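Structure first, commentary second.
Here the complex is missing a single protein chain, while all its other protein chains stay put.
And then subunit A:
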Amino acid sequence: MGKLDKFVEVGRVAFIANGKDSGKVCAIAEIIDQNRVLIDGPCSGVRRQVCDMKRLHLTRFCIDLPHSARTAVVRRKWTAAKLDEKWKETSWAKKLESRRLRTNMSDFDRFKLARAKQ
């Protein structure tokens, strides 16, 4: 049982695990009910939409958002908090990136990697 420090709250930055926008981060703009939230990720290309909590993995980031903040406000707060860089620096994001690179390696890349490891 991990630390209970990541809460579902307005402004919580969440990672979308599956669906069309899988792999992107967004902010929770509003909580609808037990299972659903309104998310918005203008800086990461996520449209403002309703999302089921089961699809979201909460990150340790939280931005100061008023509830039901419109997209422009979310964008403003996001860029002010420099969330894009902060996210990229996390080992989570780094792991995702390395996994992506590994799957997209061409045969020649794999050869070069194998050689480099020797």
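The rule is simple: a residue touches a chain if its C-beta (ideal position, glycine included) is under 8 Å from a C-beta of that chain, and two chains touch if they have at least 3 such contacts; residues count from 1.
Convention: contacts and distances are computed from a predicted model.
Trainee: Given the options "Large ribosomal subunit protein eL6", "thiamine diphosphokinase", "Nicastrin" or "Eukaryotic translation initiation factor 3 subunit L", say which is the protein name UniProt records for the missing chain.
Mentor: Looking only at the record, the undisplayed chain corresponds to "Large ribosomal subunit protein eL6".
Trainee: Could you tell which one of A:A17, A:A80 or A:M105 touches the chain left off the display?
Mentor: Counting the whole complex, the residue in contact with the absent chain is A:M105.
Trainee: Which residue among A:K20, A:K82 or A:R115 touches the omitted chain?
Mentor: Looking across A:K20, A:K82 or A:R115, the contact with the absent chain belongs to A:R115.
Trainee: Considering the entire assembly, which residues of subunit A contact the chain that has been omitted?
Mentor: 103-108, 111-112, 115
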